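Yeah, one chain of the complex is gone here, protein chain that is, but the others are all in their spots.
Up next is chain A:
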């Protein structure tokens, strides 16, 4: 059987056409594919659910797409240990863990475990549970060239060797093909409630500080700010029925807001459509309000300092630079996650960052031929 098939017109990565597509069904098959790809000098781009395959820079070349659609399923769910091991192509939405949860917010159906790890995406409840990097405890990766390697393991507490799971998290498929991930799980909370408050942008800083000052242990503190007009704050509390009732009441008082048991429709969704550039802006907590009132639609986790901005294509380069500068002054970063093709050509997607020289050396070590998603990542890595 051939290791890969000819690509069709659909098989592009951020507009770059691929020549071949492989869909291995196991780590061993993936290893075989990548060994052959290296022998043939093929560049490789990994494809999960393709929900965000256009994130990052377009690859310089994409000879072979390795699709993870057959690399699916639960390898192991140790309920008593609150651990799950998943194959990388498993759609996150398909997980069914009675009484337990992999506390990564459910993105669009179709996003895979591997893609989520590779892009280090996280949603509202990062406030309570952390992000991929905090929940991932073990990883299996096929390195460029086909060598299979594991780091971490199946226990939450483990300091044997380097924590390479962190390195692969958010590496955008530039260091290898992730085939399996072990995560820690959390019990599903018995109850939840949301407290909503709408207020002018200028009032948000004080409201956020007021929430921080209370003993309410929010699971998420989100905001939705349209390009113009008032901002909506939504605070999620989770826990026991009685605890949630108590804390929601406190929040309602502090925020002068209303308690509901349904999440607002914008919850956990990015503020952009396909027409706009999508930015991720981060800031030190006390400086989150600095990001507001900048004339573009913002949404995200005010409680952890991560907001997403939708920038209209028209005039995007100027706005992106302004937003990025604001984020940097606020102690954070501004990254263009996605943008329509004409905008991509005009903006610096990743922005400046320290440590780039070391990052290049990491890439040189892990992927000496620069075969994996060349050019996708920071600094043209």
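We take it that a contact is a pair of C-beta atoms (placed from the backbone, for glycine too) under 8 Å apart; a residue touches a chain by one contact, two chains touch by 3 or more; residues count from 1.
Here, contacts and distances are computed from a predicted model.
Peer 1: One chain isn't displayed here; going by UniProt, is it "Putative FAD linked oxidase", "Electron transfer flavoprotein subunit alpha/FixB family protein", "Aspartate carbamoyltransferase" or "Modulator of DNA gyrase"?
Peer 2: Record says "Putative FAD linked oxidase".
Peer 1: Out of A:18, A:42 or A:57, which is the one that touches the chain we can't see?
Peer 2: A:57
Peer 1: In the complete assembly, which of A:14, A:36 or A:82 touches the absent chain?
Peer 2: A:82
Peer 1: With the missing chain put back, one of A:6, A:202 or A:242 would touch it. Which one?
Peer 2: A:242
Peer 1: What does the interface between chain A and the hidden chain look like in terms of residue numbers?
Peer 2: Against the missing chain, chain A presents residues 57, 60, 78-83, 99, 120, 122, 130-131, 133-134, 141, 143, 147-151, 153-164, 166-167, 169-171, 175, 186-190, 209, 212-213, 215-217, 239-240, 242-243, 245-247, 280, 282-287, 304-306, 327, 330-333, 335, 348-359, 361-366, 368-370, 374-375, 377-380.
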